[in-house]
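With one protein chain held back, the other chains of the complex are shown just where they sit.
Chain naming follows the written order as A, B and C, and within any one chain the residues start at number 1.
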Amino acid sequence: MKYVFNETKKYDAIAVGRACIDLNAVEYNRPMEDTMTFSKYVGGSPANIAIGMSKLGLNVGFIGKIPDDQHGRFITNYMKNVGVDTSEMIVDTEGHKTGLAFTEIKSPEECSILMYRDQVADLYLQPDEINEAYLKETKALVISGTALAQSPSREAILKAVQLAHKHDVTIVFELDYRPYTWKSTEETAVYYRLVAEQANIVIGTRDEFDMLENQAGGENDATVAALFAHTPDLIVIKHGVEGSYAYAKSGEVFRGKAYMTKVLKTFGAGDSYASAFLYALLKGETIETALKFGSASASIVVSKHSSSEAMPTVAEIEHLIAAQV
Amino acid sequence: MKYVFNETKKYDAIAVGRACIDLNAVEYNRPMEDTMTFSKYVGGSPANIAIGMSKLGLNVGFIGKIPDDQHGRFITNYMKNVGVDTSEMIVDTEGHKTGLAFTEIKSPEECSILMYRDQVADLYLQPDEINEAYLKETKALVISGTALAQSPSREAILKAVQLAHKHDVTIVFELDYRPYTWKSTEETAVYYRLVAEQANIVIGTRDEFDMLENQAGGENDATVAALFAHTPDLIVIKHGVEGSYAYAKSGEVFRGKAYMTKVLKTFGAGDSYASAFLYALLKGETIETALKFGSASASIVVSKHSSSEAMPTVAEIEHLIAAQV
Amino acid sequence: MKYVFNETKKYDAIAVGRACIDLNAVEYNRPMEDTMTFSKYVGGSPANIAIGMSKLGLNVGFIGKIPDDQHGRFITNYMKNVGVDTSEMIVDTEGHKTGLAFTEIKSPEECSILMYRDQVADLYLQPDEINEAYLKETKALVISGTALAQSPSREAILKAVQLAHKHDVTIVFELDYRPYTWKSTEETAVYYRLVAEQANIVIGTRDEFDMLENQAGGENDATVAALFAHTPDLIVIKHGVEGSYAYAKSGEVFRGKAYMTKVLKTFGAGDSYASAFLYALLKGETIETALKFGSASASIVVSKHSSSEAMPTVAEIEHLIAAQV
Partner (left out) sequence: MKYVFNETKKYDAIAVGRACIDLNAVEYNRPMEDTMTFSKYVGGSPANIAIGMSKLGLNVGFIGKIPDDQHGRFITNYMKNVGVDTSEMIVDTEGHKTGLAFTEIKSPEECSILMYRDQVADLYLQPDEINEAYLKETKALVISGTALAQSPSREAILKAVQLAHKHDVTIVFELDYRPYTWKSTEETAVYYRLVAEQANIVIGTRDEFDMLENQAGGENDATVAALFAHTPDLIVIKHGVEGSYAYAKSGEVFRGKAYMTKVLKTFGAGDSYASAFLYALLKGETIETALKFGSASASIVVSKHSSSEAMPTVAEIEHLIAAQV
């Protein structure tokens, strides 16, 4: 089974939301207190997904907001160099900073992130900064849940959803739940449900769908039934090492397995999954193949030091899939 | 043509949102600088609508938030005395105050309001303060647009919309646009469109529908076509003294005329219109009759000193309708 | 003993800080819930003191900030009409409102105030709005403690203190403690001590001096000893019906008795005390006489309905003093 996009559009995908800086521990397998050097990478879920899709060969654009400083310019330069269209990267004029993520890798199982997200530029994207003429030229609009965490970014995303509907753009909602910035789980659930009901494709972990439902221990069947009563027609629920499930509104269910790898850290798994899954779907592959691409890409990224720089090529993904049939 | 509600519910209508204090000029036909005495009334669009419907004989409830002070207690007492169920009136514990509206009546044509709306209690209603068991027991849920102006009241309303859908409650969205509190017209348009698309009945002036569309000079035909692509099936657009139009999804259009009166001030016209229009609809009257009820009630209230206390009885409305056939 | 001012100045006194609106219960001796009408007066401690001094015949100016609305214009007009120079009344351009005080008079012993002080205009007076050329032309600068409660009004007052020192202007600090707006008693104590140490005359109730010392049950002797180590040379400590004490740095102590009256409410006692006490001092009367003037003026105001409008004339004060020798 394949997923049908509006093929008349210029861009394969446009991602919207945060583009930040990751500062990854150069000396790892220890607490961050003992790390004295950090490497700089572009980070942030939608930026990573855009970079990943671009490296796989898709025609990708990005809508975001960055400060007028060295970190902001680094982000735009890096994304441009990997082929992402950054013409809609808005430069903040109010002194907001780029978000930062210092990563701590104590062991492959014990990873954590020290976030700087207070008043960061990406959360100040305004609804009137969403360029309708640009947005309507894409097959898919990729939204990450974190962009809903605060105004005015929240309204910019809600406006992008309204415009995507108007112009027959497929909305992909990557739940991407991060506890910081949100005021309460109640607030999160309201907006997650609101946008999920209006999206076409929804992707998240089981825990993230629980957040959407404001409950613990939800069942996939109930989750997809509730969402299929609205706009969504493809829902991907990830269960970590147990693999992932894709549910089609037609009733079909597909299962993807996880690929084995030597894990360095867990960061970047979700973003690499989404970029390769969407790549395959947009290239006209079946949902089964797309699930393989997502899982394989995730396996590759968790074995490497960064989330963005480590995004694999099609050849690397296909090689891993072939190796672990 | 009649509008069908779910008749198995306990309440005819529950209104949600602000309940405030009006301080009306005792000495009027002058600038407020020269008014030395003010009369106190309950005010705020959804509170006025609830009071109006209750005085007309409906079984009405209210969900709101008031401070733990003399103004808050006055509001609850007053609403209870006119028959509104106030069991879901939440008492604020964080020091927020009741909103205030000082009214200035220079002449029937020159009315203005001096608002106190900074950090008012009603805008602090939380999503987890929406009682699902209560809300599901009403035929109609009446939402006023001002409650969307700020978090967390905004999320409380979005949650109420989600619960109303879940429990087959008819959502009535009174646009009730007030410029204060909103950060931009862009922001207003995003939420007005969002909620209007999910409501069943939408009521507003032509100017308010322009706000929803973030444009000036909109046409009714385009407005109703856009909304009928979503949930709404009845849309009322008011054109002041030229009367109002009700559009049904089935394609029928009904026109209501304005009734002549000796105008004292313009405040309260919209709230009295909504309460009598909904009364008639809920009582099983035709849409044509409901339009007459709305217009007649508005005419009565603009000839009197207050918005809430002046809400008419059924007999008064019927008398005016009969007098101006 | 007399207090010496710099007699070369144009104004007897300039007060700085809040000028607000009092809304006094027309129907009283009941809870405010049952009051349906309110009378409007100018209020706010420094405005009341300025009005009181002006009605007694002093040449008085005022530095403050009011909104560009009907309440703001009423305040300026009223103060101008009683003779206060309002040329330095700054008009706010950022949408801040006038503070409001709804007064509840349940009985002479049970009075309370329902305050509206969120983001009020007077707390937005900026340090660069203090006109040095104006301020240097006064014998006495009257500061009320509430103006220190929040930035930028706090910095405006600190700047006024620095300018007063520079130009040999006597600083009168009326502690005027109000719990709202302040974040903590610790914060209050820091600024009260800071300004009291730099003032020449400090006036307050025993409770207010306890606030300055961030403790309960302080003793007058310790209080004045601590302050006399710095700039102050005259300290007035009020003990309610037990009367008040004036301490001079020279070591002399004067006691003023309270005058009997038929009390209507307690509001306005402190402001009327300060205005008449300062009037007498500025007119070259002895400290003993000034204490009598302060107490008599307070007695007159608590027997009347308002705080500002009720400010007495010299003849009324002298009549009461003569009647209760």
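Simple rule for what comes next: a contact is a pair of C-beta atoms (placed from the backbone, for glycine too) under 8 Å apart; a residue touches a chain by one contact, two chains touch by 3 or more.
For clarity, every value in this text was computed on a predicted model and none was experimentally measured.
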Chains shown that the absent chain touches, full complex: A, C
Touch with the omitted chain, as defined above, among A:N29, A:Q70, A:S107 or A:Q215: A:Q70
Sole contact to the chain not displayed, among C:T37, C:Q126, C:T181 or C:S303: C:Q126
Residues of subunit C (touch criterion as defined above) contacting the omitted chain: 126-128, 151-152, 155, 158-159, 162, 183-184, 186-187, 190-191, 193-194
Where the unshown chain meets subunit A, residue by residue: 23, 26, 31-33, 35-40, 69-71, 73-74, 77, 97, 100, 102, 104, 114, 116, 118-119
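As a working rule, only the chains that are shown with their structure count from here on.
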Whole-Å separation of chain centres (CA-atom averages), subunit A against subunit B: 41
Distance between the centres, which are taken as Cα means, of subunit C and subunit B, whole angstrom: 44
Junction residues of subunit C, two or more chains touched: none
